[in-house]
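Here the complex is missing one protein chain, while the rest keep their positions.
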Amino acid sequence: MGIDATNANSVVSYEADQKYGTEYHKRFENWLRDFQENDRSACCAQTDVKGNRPWRPHEQLDPDLYVHRVETLSDGIVIRGAKVHNSYAPVVEWIPVIPTRRLVEGEGDWAVSCVVPSDAEGVKLIVSATQISTHKNLGAPGPYGGADSLTVFDNVFVPWEHVFLNGEYELGGRLALLFALYHRHSYTGCKPAMTDVLMGASALMAECNGIEGKSHVGDKLAEMICTAELCYGTGIAAGINGEKSASGTYIPDIVYCNVSRRHAGINIYHEFDILADIAGGMPATLPREGDWENEETRPYLEKYMMRNPKVPVEDQHRAFRWVQDISCSDMAGVTQYAGVHGGGSPRMEQIAILGSYNMEKVKNIAKRLAGIPIKEKYSCDRLGTIPKL
Amino acid sequence: MGIDATNANSVVSYEADQKYGTEYHKRFENWLRDFQENDRSACCAQTDVKGNRPWRPHEQLDPDLYVHRVETLSDGIVIRGAKVHNSYAPVVEWIPVIPTRRLVEGEGDWAVSCVVPSDAEGVKLIVSATQISTHKNLGAPGPYGGADSLTVFDNVFVPWEHVFLNGEYELGGRLALLFALYHRHSYTGCKPAMTDVLMGASALMAECNGIEGKSHVGDKLAEMICTAELCYGTGIAAGINGEKSASGTYIPDIVYCNVSRRHAGINIYHEFDILADIAGGMPATLPREGDWENEETRPYLEKYMMRNPKVPVEDQHRAFRWVQDISCSDMAGVTQYAGVHGGGSPRMEQIAILGSYNMEKVKNIAKRLAGIPIKEKYSCDRLGTIPKL
Amino acid sequence: MGIDATNANSVVSYEADQKYGTEYHKRFENWLRDFQENDRSACCAQTDVKGNRPWRPHEQLDPDLYVHRVETLSDGIVIRGAKVHNSYAPVVEWIPVIPTRRLVEGEGDWAVSCVVPSDAEGVKLIVSATQISTHKNLGAPGPYGGADSLTVFDNVFVPWEHVFLNGEYELGGRLALLFALYHRHSYTGCKPAMTDVLMGASALMAECNGIEGKSHVGDKLAEMICTAELCYGTGIAAGINGEKSASGTYIPDIVYCNVSRRHAGINIYHEFDILADIAGGMPATLPREGDWENEETRPYLEKYMMRNPKVPVEDQHRAFRWVQDISCSDMAGVTQYAGVHGGGSPRMEQIAILGSYNMEKVKNIAKRLAGIPIKEKYSCDRLGTIPKL
Partner (left out) sequence: MGIDATNANSVVSYEADQKYGTEYHKRFENWLRDFQENDRSACCAQTDVKGNRPWRPHEQLDPDLYVHRVETLSDGIVIRGAKVHNSYAPVVEWIPVIPTRRLVEGEGDWAVSCVVPSDAEGVKLIVSATQISTHKNLGAPGPYGGADSLTVFDNVFVPWEHVFLNGEYELGGRLALLFALYHRHSYTGCKPAMTDVLMGASALMAECNGIEGKSHVGDKLAEMICTAELCYGTGIAAGINGEKSASGTYIPDIVYCNVSRRHAGINIYHEFDILADIAGGMPATLPREGDWENEETRPYLEKYMMRNPKVPVEDQHRAFRWVQDISCSDMAGVTQYAGVHGGGSPRMEQIAILGSYNMEKVKNIAKRLAGIPIKEKYSCDRLGTIPKL
């Protein structure tokens, strides 16, 4: 998320300077130089807690439900509020803070972009960590997992040099959307990789069960390949069709990014379904690791877990244990939710797609074929139907 | 599962007596009388560990990979092998043991039906238990959970009075299928109840998020209602169209039972998907319960978790905590796997459906309309197209 | 549709008499007696042309866009307007006319129920007929097809004896909904029969192509069986759970009727998809019948159309010709549209389902499990969650 926030800041800080004569981009470049030269790490704090969903930031009972500027000092600003779902915030050095939605006139206080050290005064990380437990004696890599924080900004001071937007509400909204766009483009790579893990797990289960050549197994693996490659391929198209912004940073194609991310999001649970389907019930009821180490029970397990005779029984245990880890655990649930909502849920992508697609042009194709007069000149320039951000 | 095994035994033990002059049904009724009068409890041990899937019982490298009779004594038989996925075996008094598949000639040793006390000598329960942790201070009921065992029968002696089938291979297969049929009929009630829980959770999340009236929320809740009621309604039809067996026990309609169970099985992951979709990401990254009890962090959580102002913030916490429990936990994974495989996976139901449906009759409708001569007399008796077991 | 309108009239005319002291039911019974004794036929004119969809009847620019009472005379009333999609109107003796939607106060003129002879003065049938052409020399039954009319009521006089509702707006809405309910219950039988035809066609195509035993063919036929039997089974449950109305006529369960009809509606195009998938491209590009009769081309067709050697080539021709008739023709399109919209589109059923389902009760299950206090007494009476109409 750090790279996506940084890309978005690079574009919007430049545009702000062009429009308002500010010096955000220079500040940004100074910060970026240090970031790159010293190999810093960053996450991104975008998603506000948002209070009552149907209300705008300025309509909430408590204005802090969206992070906002509460004071302007001679040497900087003070911000307050809280952001959620901040993956990896506990292990990074910098937290870029950006708006989470379009803003309207009068919401300038919420149009703030800045970078904050993760140990700055007033920053409170209330962390929820998830870890896949390792097999103690079975040689799997790990432990690994993740950590998300509810990041509270309790009157945090930000010096001018770290402020990249400060009240320009229309650019605040643009920054929010651009971050989402870059983030969804990143997902066109990371989501197919997640599918690869689940697909590999499914293929491994088929091998353990001795059903690799079965027709229905092939059907299901093919579905997973298609999900991964449609997303990844469309991500390539998003890059190829990207456009150079005034700042020099490229912006990927909005429609391709969003159709790819949406497709991944609507398939994640189905991928776990396929894994369970091919695995059979064993990952759900597998005897505990301790029973494998207990000299009374281990012989029974070795005798009765034997399946495909080409796979050593200990490897079968490793395989089912790991599939249990990734599909029957709190980490499994977190992966499923992240697959739906990380980077914006399918519904958010739908909004982005409908908002940027030139439906009038497509409707004009229909009108022409139906013999209905159309006012604007008919054009069959297909790529032109996709307006840029 | 105990009731389903008992129903199946009641039918098949009677048929065996009719065919072979045995006295299985009398034994069964004696056992059942004690069972009912003393309010005993039972599970069912059906699913063998099965070794290499493409091989039959007698083809396995180790004959114990399917439970079988290893010795016949004057006062009973000795069985050996192991059954998996035995839900609730650790908390019942009786374990009925029945075959898991159709059997062929020469597989009489595997055609054994009997009931075994769960603490009989040689019975080893290697248990995998799953528990939903309770909120310590938030008043949710619990803890609750489940337990499945790998049940090893290590040369277990079964006296004649508890043996209800002993070598009749073709009735062994029929018993396996009848148990599955009764079990799937039970699922036409229990699966919709699971949907009710997930549907209620989804509706609760919509209330917390203040999006109850949104069109897409209605779409998703309607999908859940349809899944529940198609399964439940078809289960009613299975009962209404049941047939009385020679023993007096009714057998539900095979096609309706199987289409209902299959429909539930192919929808379970999608139901979790809908819950995640409506809930948003909060169940995945919710701060831990300890943070709510910590006086330093609790005020932040109360301030920033405020959503729909009509729902008290503590109830919001309860709601998201519980949804986390049921969707981001090992229990969630177990529920998902059970939803796919419990009672037989969708593929098993497909086999049962294709095996019992009168496709020739349907094809004859087509032939008649196409003007193709058909040999058998054409009949439009629709219900007659569904052959009974 | 005639039976469904008649059922609805029998219930509502009685209720009106109970509530308002009218004599609609007696008139209805007199008409029904003649109808039954003389074996009359009827369709139903329900769907108004409706003008601009978002507007109510009384808001339309032209009040005639919903059929309504324009004058009350001493011996009856005069109605005006037009109904669409009136299947079989051209071949019936009676056209029952009923409202198409809920009505509000002030819309009494639109709350009219009556029966009109199809050749009454002022009735204009503008008919769109669809016919499946027969093979001239290949022995298929037919021709058969259907006919729908736009039925214009151009100041049609209806004598009192044929008026079964006349201004009672709240009962007008109930009549509209009850007709839809009966009609959807009828669909729980007729839609599965349509699936039988498509399923039989698919099985026949598999036989012609010699791929009957292929795994993917079994998968697809199983899908069709499941669609048919879920709909039909749930229809049985709708009957079993029906309730006797005050008039003595039974009313089927609203939730079961609607989930069944919706399930059929969302699957119809997919069923044609399966047929095309199994058939291959031949039904689309099959040489014309004349080429089979032409002595120059017939030998080529006989030689090159040979497929499964067990199926005579002429039967192969008959089979592909008929599948072309039902899947590549105007009748195919009409069948597809009827499958979606006949009896109310899936969206209409969703509205009916959400409107009658007790979601609060299901939400209370969730609240109880989450430890959230609930006001009303908790009940687990599942069937009670489905309110009657």
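Letters are used for the chains, namely A, B and C, taken in the order the chains are written, and counting of residues starts over at 1 for each.
Here is the rule we go by: contacts are C-beta pairs under 8 Å (C-beta built on N, C-alpha and C of every residue); 3 or more make two chains touch, one makes a residue touch a chain.
Quick caveat: nothing in here was measured; it's all calculated off a predicted structure.
Among C:106, C:143, C:210 or C:312, choose the residue that contacts the chain missing from this document, as touch is defined above.
C:210
Can you work out which residue in A:159, A:200 or A:309 touches the chain that's missing from view?
Going through A:159, A:200 or A:309 one by one, A:200 is the residue touching the chain not shown.
Of C:243, C:330 or C:360, which residue touches the hidden chain?
Counting the whole complex, the residue in contact with the absent chain is C:330.
For the chain not shown, which residue from A:34, A:229, A:243 or A:293 touches it across the whole complex?
Missing-chain contact among the listed residues: A:229.
Touching the hidden chain in the full complex, which residues of chain A are there? Just list them.
For chain A, the residues touching the absent chain are 135, 138-141, 192-193, 196-197, 199-201, 203-204, 207, 218-219, 221-222, 225-226, 229-230, 232-234, 236-238, 240-241, 255-256, 259-260, 262-263, 315, 318-319, 321-323, 350, 353-354, 357, 359, 362-373, 382.
Name every residue on chain C in touch with the hidden partner chain.
47, 49-54, 61-62, 64-65, 82, 84-85, 124, 126-128, 148-150, 152, 154, 209-211, 216, 268-270, 272-273, 276-277, 279-288, 291, 297, 300-301, 303-309, 324, 327-330, 332-334, 336-338, 340-342, 345-347
Which chain B residues touch the hidden chain?
Against the left-out chain, chain B lists 215-216, 219.
What we mean here is this: only the chains that are shown with their structure count from here on.
Going through chain A residue by residue, note those that touch at least 2 other chains and give them in order.
As it turns out, chain A has residues touching two or more other chains at 216.
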